[in-house]
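In this view, the complex is presented without one of its protein chains, the others remaining in place.
Each chain gets a letter, A, B, C, D and E, in the order it is written, and its residues are counted from 1.
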Amino acid sequence: MSEEKRHDGRKPNDLRPIEIKLGVNKNADGSCLLTWGKNVVLATVHGPKQMFPKHLSNPSKAVIDYKYRMACISTPERKSPVPGKRDKEISLVSGNALESAIMVEQFPNTVIEINTLIFTADAGTRVAALTAASLAAADAGLPMKGLISSVAGGRSNKQLVLDLDKQEEDAPDAVDLACAMLMPQKEIALLQMDGFVDIKETKEILKNTVKGIETVYDMQKKALIEKYPLEGEINE
Amino acid sequence: MSEEKRHDGRKPNDLRPIEIKLGVNKNADGSCLLTWGKNVVLATVHGPKQMFPKHLSNPSKAVIDYKYRMACISTPERKSPVPGKRDKEISLVSGNALESAIMVEQFPNTVIEINTLIFTADAGTRVAALTAASLAAADAGLPMKGLISSVAGGRSNKQLVLDLDKQEEDAPDAVDLACAMLMPQKEIALLQMDGFVDIKETKEILKNTVKGIETVYDMQKKALIEKYPLEGEINE
Amino acid sequence: MSEEKRHDGRKPNDLRPIEIKLGVNKNADGSCLLTWGKNVVLATVHGPKQMFPKHLSNPSKAVIDYKYRMACISTPERKSPVPGKRDKEISLVSGNALESAIMVEQFPNTVIEINTLIFTADAGTRVAALTAASLAAADAGLPMKGLISSVAGGRSNKQLVLDLDKQEEDAPDAVDLACAMLMPQKEIALLQMDGFVDIKETKEILKNTVKGIETVYDMQKKALIEKYPLEGEINE
Amino acid sequence: MSNDNETMNLLAAQKVKESLKSSKRLDNRDFNDFREITIEKGVISSADGSAKVKLGDTEVIVGVKINVGEPYPDSPDEGSMMFNLELSAISGPDFYTGPPSLESVEYGRVADRAIRSSECIDMKKLSIISGEKMYMIFIDCYVTNADGNLIDAATIAGMAALLDAKIPKIDENNKIIYGEYTDQKLPIDMKKIPVSVSFENIDGQTLLDPTAGEEFAGDTRFSVAVCDKNIISFQKGKTGTLSLDQINEMCEIAISKYDQIKKKICDLK
Amino acid sequence: MSNDNETMNLLAAQKVKESLKSSKRLDNRDFNDFREITIEKGVISSADGSAKVKLGDTEVIVGVKINVGEPYPDSPDEGSMMFNLELSAISGPDFYTGPPSLESVEYGRVADRAIRSSECIDMKKLSIISGEKMYMIFIDCYVTNADGNLIDAATIAGMAALLDAKIPKIDENNKIIYGEYTDQKLPIDMKKIPVSVSFENIDGQTLLDPTAGEEFAGDTRFSVAVCDKNIISFQKGKTGTLSLDQINEMCEIAISKYDQIKKKICDLK
Partner (left out) sequence: MSNDNETMNLLAAQKVKESLKSSKRLDNRDFNDFREITIEKGVISSADGSAKVKLGDTEVIVGVKINVGEPYPDSPDEGSMMFNLELSAISGPDFYTGPPSLESVEYGRVADRAIRSSECIDMKKLSIISGEKMYMIFIDCYVTNADGNLIDAATIAGMAALLDAKIPKIDENNKIIYGEYTDQKLPIDMKKIPVSVSFENIDGQTLLDPTAGEEFAGDTRFSVAVCDKNIISFQKGKTGTLSLDQINEMCEIAISKYDQIKKKICDLK
């Protein structure tokens, strides 16, 4: 694999710059504003709270109601505010991933609302949203087994790279693999991929992606420790 | 202000002819058919009655469910039966205005359904509907602090006028101010305006509109006294 | 009435070939796959079961929730998956017809879900679906006063015929009469017709249709007796 | 104060049944008589045609709107027609203002089929440019007081409004000029006016033109639309059943009512 | 753990009322003062224009998108404008992410009317080909923290985003070339910038620019949009009532605030 510079100057396994702001939303129980390259996403957590209508609640655990939403203004062409199939699928798998980290069995019959809103989109929005949502859940003080850390890896123009932006994702040979892990346990909680890649490269992409997830996890931890000096330590 | 005749022969502060029929709808608890110039509107009241789903009811008062609807056949071009943002906004502010007159706290956990349907529209439909709805509420025997009386004032072709019709509302300099008052207390319960008018004229339009509301109130009282000779007196 | 052969070789009162498979759907309480000429329809029954939201249930009987649905792939032009007015009307009248056969008063506060899905449509889909649904209800062991048997009769190209296919239904003089009867009681449970036909011919069409229904009933009985040798006898 | 509708409906049904024991309808009508019918045309100034129909205490208002649209691929030389019926809280306490109820869908479709099957409107004359432009007729029916037999009331009002309608002017691009009319009426064949006649079956007795109370008492509706001596549509409604003889008898009665109702519709000025 | 919102809101309202007994707002503001306003432009790189506005703890983000579309039949030579406001769980615990709430519809329409009535945008200059093509301006407002007075915040942010917007390039078929811009700004008349000023009435006292707590304490909202010395729109909100004198007084106060807010909007780079 060549080690050519990418169009924005990054090395293959470089992530775009990530900036984390916790507790930005005064009204939410927990919140996080995350900028990840050009992506801008806000995540909030409300709950656990009573669920209506009641017959949809679960007597053995909290229901995670995760919403992945792209603002109308997040894409070159104005996006319709009505959620499409893609939005619904990402909401489902992202909520599932977070559920693996939150101790939902402590809150039967309730709902935990996790809302993410992407203001600007430049590829990798689902992993950015999930990374922010996990931080918002921690910021809300929800009991968690760990953090969900997430990044995308893949291939673009014959090079294996981490954290593809839109231009890289539009390459004809692009492979896009979104992965989220429960950290520090290193358990894969979300994994989606599209492409056409042999098994050897697939494993390499996975390996790179796990490395990227560790980097994201370190940034998440740092942000939490800065805001919650004590709790941050306990989290380990 | 010049005192030119308007296109339909009215003087500036003349209202269009108003005709009120109470109790026209045998199935409703209260009803009113109102013709106001070319506008034709039917208002019905059902309730208070049990609210479903229950979690939307209010333990301290009745919920007012006001619907402002224009029939498909009410406008030159056939209107879609699906309510738009304008319909929803007018429903909200009109229901709010009526709530200020109805003693909702006497009926906790219930809903009072107020439906208005405009068959023919010629500007001023929201004030016509609200005036009719208030009469239907009185006809239903709901305990009320007073009546809601409503009219629109404004400017058209450089003249300050009351009760604009569609042709006047389409003037390039048109100002349209819809106002409803709790009567006889003279408290403003609905106020909406669009235009571009200096403060002095604004105050004059408001003053004229209040006068028009008194005229509407007199007609409402007369209609109620005719139907309910005794109660009508008590209402004062 | 001439006794010309029809375009597919059938005599006027011939039905298209009907094939019945009971219990095809392992997950349903009762099911039936029915092919009727080119029509292919699957009917399933689930319930009685608890109804949500509760305020829609009926304290004196089970609610029959019948769905008539055409698959997107059932018509020459791909059909939208969103049910239209026609689908809703047929669902209503078919559910009503089945309700006359099922002892709904034995299951207050519950819902019985009856789903029919037409995979291939060639005219007569509503009677095919209803015939299948009645068999699925019997297969589910629901207590029934009898079976619902159904067929369409009518006129095509100046000839009175039974069980019109699409080509016959498209004739300019076509009359289409869908009829379902509670059998063996011979009570009419569904009747819909469109056309332009004098009273004498109407009666003749009705008479022919009743004959066709008896044929369908015999096939239904045969299929049930084959699967349930004992119960089938009791059903008489 | 609002009444508990279901209890009220049960009480109304009981009264009807009690009276039927001595073969009497509560309003003393003959079993096969319509209630008084009044038809008023031109009641909605914003519609291209309109009518208000009272059938006893049942009241409906129908407006017709004529638009220009693209013809359907399978009928490039024909106009189109759409009948829409709306039930809302304004119609009565059993209805709710919201998405169309199944009942309103059924009633609207039955009225639509009666008019469509009669072929009273010459759809070919509503073509403007073959395959490109045609007149679309929208018939919107609002039930302003529901006291039974909405199907017949809606069908009568629909026909009256169609007969009242004027065709609007169109510009050189075939767009409607709102508020301006040609002197043409819709191409309606007066010999093909459809009439709908509905019955309610209560414990074996069939009542023509049922009131709401009679509908609560019965479990079987039957509507037959006729055109002169012809049957043009059937609809059995609700969960009850009928015998073949009952159907045949109701068809005969419906045909016997044709002239009376048709005259009502056609004699209007 | 989440709080019971209604109880929280009641407590917040009580504190506000307690303080008002001694004529004090909880944040010690004068009754007729705005909270601190900060406006930041160009915050959304994917929008054609954008702004983030903070009004105390209320925060909204507005993005402007410019598309090409077909003009409305009644204004063939004009562009169009649409203001959309979204409240969701992200805005605060009283809101729900789903179909638009009535509140969000009302707020969005009031902000839309303020901008529209000011006639600050020259719609004629947004025509591309008469009757065929024009620029459509979409203004999308996201409330990212709701602490009262969303209408004023949305109107300020809407104007700031419009002033920030660049017109995108179009190709020979009048389709947008995404990501490429002309050097033209939107045709906005700086003399007609609208300013919305909202009040909450609590037990007879009117407070300008209410916080969420003050809104919970009151039952009457009044918003007046002004343009220099002119009134351009009114909206009375909620279930309370106002006197004519109160309305007149609030109009005067709103006009007195015009220059301060307009300067904030226009002085941005």
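Quick notes on this structure:
FYI, a residue touches a chain if its C-beta (ideal position, glycine included) is under 8 Å from a C-beta of that chain, and two chains touch if they have at least 3 such contacts.
Values in this document were obtained by computation on a predicted structure and should not be read as measured data.
The shown chains contacted by the absent chain are A, C, with contact judged over the whole complex.
Shown as candidates are A:L15, A:A171 or A:I188; the residue that touches the absent chain is A:I188.
Across A:A28, A:I73 or A:V93, the residue that sits in touch with the chain not pictured is A:V93.
When the whole complex is considered, the residue among C:N25, C:S94, C:S156 or C:T202 that touches the unshown chain is C:N25. Seen from chain A, the chain kept out of the figure touches residues 85-86, 88-89, 91-93, 96-97, 99-100, 177, 181-182, 185-199, 202-203, 206-207, 210. Chain C meets the missing chain through residues 24-29, 38, 40, 42, 44, 46-49, 67, 69, 71-78, 81, 113, 115, 117, 119-122, 141.
To be clear about the criterion, only the chains that are shown with their structure count from here on.
It takes 120 degrees of rotation, in steps of 5, to superpose the Cα atoms of chain B onto those of chain C.
Separating the centre of chain C from that of chain D, both taken as means of CA atoms, is a distance of 27 Å. Look at where the CA atoms of chain B average out and do the same for chain D: the two points lie 31 Å apart. Shown for chain C are the residues in touch with two or more other chains, namely 53. Chains that are in contact with each other form these pairs: A-B, A-C, A-E, B-C, B-D, B-E, C-D.
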